[in-house]
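What follows is a set of notes on a single structure, which appears directly below.
What you see is the complex with one protein chain gone and the rest in place.
In order of appearance the chains are A and B, and numbering begins at 1 in each one.
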Amino acid sequence: MPTVNLPDSVVENDEYERKYFMKKLFFMLCDCALRLYNGGATGRMAVVCIHKEDTMKKFGIVLMLFCMCFALFAQGTKESAASATEKVTLTMGSWRTDDVEQMNNLLAAYKKIAPNVDIKFQPTNPPDYNATLRLQLDSHTGPDLMYARSYATGQELFNAGYFADCTDIPGLMTNFTASNLAPWQMPDGRMFAVPFAAVSHAVYYNKDIFAKNGLSIPSTWEEFLSVCDKLQKAGITPLANGVADEWDILECFFLGMVPNFVGGASERVKYESGEKKLNDADFVAAYQAMADVAKYCPKGFESVTYNDSQVLFNTQKAAMFVDGSWTAGVYKDATFQWGVFAIPAPKGRKTAICFHPDMAITMNSATTHPEEAKAFLAWLCTKEGATTASKNLPVGYFPMINFEIKLDDPHANEFLALNAGKETDARFVWPALMDLYAPMNQAVIKVMRGEITAQKAADSVAALKK
Amino acid sequence: MPKQRNSITPKGRYWILYLLPALFFYVIFMAWPLLDSLRLGFFTGNTPATRSFIGFGNYVKLFTDETSRTRYWGAFGHTWYFFLINMVAQNCLGMLFAVILTNPTMKGREFYQTVVFIPTTFAVLVTGYLWKLLLNPVWCGDTLVRMHLGFLARPWLGDQSTALTCVALISCWQWMGIPTMMFVAALRNIPEDCIEAADIEGANAWQTFWYVKYPMILPVVGMITILTFVNNFNAFDVVFATENVNGAPSYATDLIGTLFYRIGIAGQHPIGIPDAGMGAAIATITFFVLMAGVVPMLKYTQREA
Partner (left out) sequence: MVRTLHQQHRHVASHFVMVIWCCIVLFPIWVLLINSFKTRLTIYTNPFWIPRRWNFDNYRSVLREGDFLTYFKNSLIVVLLSLLLVLIISSFAAFALSNWRGKTSHGLYLFFIAGMMLPIKIASIKLLELVRSLGLLNTIWSLVPIYIAMGLPIGVFVLTEFFREVPHELTEAAIIDGSTYFRVFVTILLPLVRPALATVAIYNLIPFWNDLWFPLIFINEESQKTLLLGVTRLFGQYQTDWSKVLAVLTLSAIPVLVLYLSMSKQFIKGVTAGAVKG
């Protein structure tokens, strides 16, 4: 390989270039830093960079150093600001992005009682909630207050040390029934959250369409199917339910209906202990019921999402919608009369309602303001607090506290009235069988699509029970 | 021809200076956190308090447990299918567009080029939601029937047999601009004399392309293939936006990316308890699969150049 011996002048040039470059850089740095400080427009700077290619590189290096200084500088100012005031700001995390308006009203009402505490409601979208909450808790940057999921999910976060022990919050153990406390209670009796709201499940129906077709509320499952049949023959889609979002068909329809077929809480524990099998005749009948209603769902229900269902009901394209009480607010301005009735049980069985404890609020065990957070939770356990909370809850959420609270909305009261004289239970899989949520969900969807028989569906879920 | 090196070439120490900033950011913000997370593949438990070492336990469980196994191989197969559709639709069409757009006598090229790149500027979430609406029979079904196009009113995203293909095509629609742009750049870099020589020899367009242009842009083709391959194996957003994290319907659109998210970060809905160790195990396997695909491809296309 040929080698070239360069004259010494070139070699010296090399080192000189390097030294000269460092000097140039230093002066440019000072110059630009001063200009930026006076001009104060980082964005403009950056835009200028794009157009001036040859000076681009120089500005880039300067910007980088400037930003590192800025980051350190910014940190300093934030700290000084916090220590200046006495006001306490708490953050509340939640998955209910739909409730921003109402929660802000509720928190404003609390502010009247505790003026120096400002609680900010910062919800995350439901699909992202679990993951982001987890990450934030893991790195000690979670919100001060947050919604707690019930049973296993909440217990796991408590075991990991993220939720504070709420057992000794004044009013908690005394103002709620045992069954209302249970979803947020550890096996040893400690509470990890304050129960906040429960939801119910029922069939929304279009009163006008029913009247026009001379239909009345069905009292048995068989009558329900014949109502659907009559509606379909009249050219109206009977049910608005779809399976695209997957969770709604399980949580609202199947689990809302299951207590009718297998019984309430007292029967559920038999399934949990293994005394009764998950593929017994009652369960098979339940899956079969889902298969039977599939033909009454909209054409192309495989693609109908939860929101689409609401639209179908709202535009009167579908006469009924089996859904949870939390969407009652959506139909507030409906142009037609609507009501709710309980999902009827098959002939000879008793109708039971799935009244599910859905939300509780807890505090972060690593919060920097435990006193203020605890005070808020204690307020929720008092009569005044719970009443104010209920007044501001979105329609379809029901307070779980012992006190008699009258709700304003007629439809909300309609929902509550359904509970009268019926056994209630939480959603079947929630207390102890959450691992079966996904398989059961898939089984219900497959059965509705006609891909498997009801018996096979029940067997597939039963096989996975440990 | 190997590049000549002479004694004026600086030694390694000089080059290290150039590499320092890159190494700084890369090691601190990517390499070290990633390696630390890969280490998690040998542990179980979600918090430092509950973590315990189980060796290859996660890997064993992934391939022997019934549910885990079906989910993993399902996601694996779907990801390969997704990649295939992307290669055929996105890259071949991209090549076609690039050839059309580098035709010097064609009018309106700039307009077409601009339009081709527009979807790429959108966020995946935006395209996902948009196409979710477009493919929804509830939204346009009645109108389509009125327009005598009723056969289009199918539940495209709800039907197991069409869902994955639709999602893959949506991804192609979005990213078409990138291969087109890179192929255009590569084709323009081909020296004029080569094309002229082929013309003089009497080659037609097809022959010119296959025997002259294509070999010269092979490195770029290789690069695009590698990038497509890697991105598809990490694809997550498009399924997240059009379907849900479970890869509905019935896991038909479940990809490795969604599987990883579901197991390692978010946990199965609605339980929400992830298994960070298992997630890390899946990520490690994905890494090796990718290496196994990329390294031979790199060697092949680099050598040809």
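Odds and ends about this structure:
Heads up, the rule we're going with is that a residue touches a chain if its C-beta (ideal position, glycine included) is under 8 Å from a C-beta of that chain, and two chains touch if they have at least 3 such contacts.
The shown structure was predicted, so the numbers you read here are calculated from the model rather than taken from an experiment.
Put simply, the hidden chain is in touch with A, B once you look at the whole complex. One of B:L62, B:I85 or B:V138 touches the chain omitted from the figure, and that residue is B:V138. Remark: the omitted chain is touched by one listed residue; of B:V60, B:L84 or B:A205 this is B:A205. Only one of the listed residues, A:V88, A:A265 or A:V311, touches the absent chain: A:V311. Across the interface with the omitted chain, chain A contributes residues 4, 6, 9-10, 13-14, 17-18, 21, 42-43, 46-47, 49-50, 53, 56-57, 60-61, 63-64, 67, 70-72, 74-75, 91, 97-98, 100, 122-126, 128, 132, 135-136, 138-141, 143, 307, 310-311, 314-315, 327, 330. Mapped onto chain B, the footprint of the missing chain covers residues 3-6, 8-10, 12, 14-16, 18-19, 21-23, 25-26, 28-34, 36-38, 93, 96-97, 100, 103, 105-106, 108, 110, 112-126, 129-131, 133-134, 138-140, 143, 173, 178, 181-182, 184-185, 188-189, 191, 193, 204-205, 219, 223, 227, 230, 233-234, 236-237, 257, 260-261, 264-265, 276, 279-280, 283, 286-287, 290-291, 294, 298, 305.
The working rule: only the chains that are shown with their structure count from here on.
Measuring from the averaged C-alpha position of chain A to that of chain B gives a distance of 31 Å.
Here chain A touches chain B in the complex through residues 1-6, 10, 127-131, 134-135, 138, 149, 152-153, 156, 159-161, 242-247, 298-305, 308, 311-312, 434-435, 437-438, 442, 445-446, 464, going by the rule given at the top.
Per the touch definition, chain B reaches chain A in the complex via residues 4-8, 46-47, 49-50, 67, 132, 135-139, 141, 153-159, 240, 244-246, 248-251, 261, 265-274.
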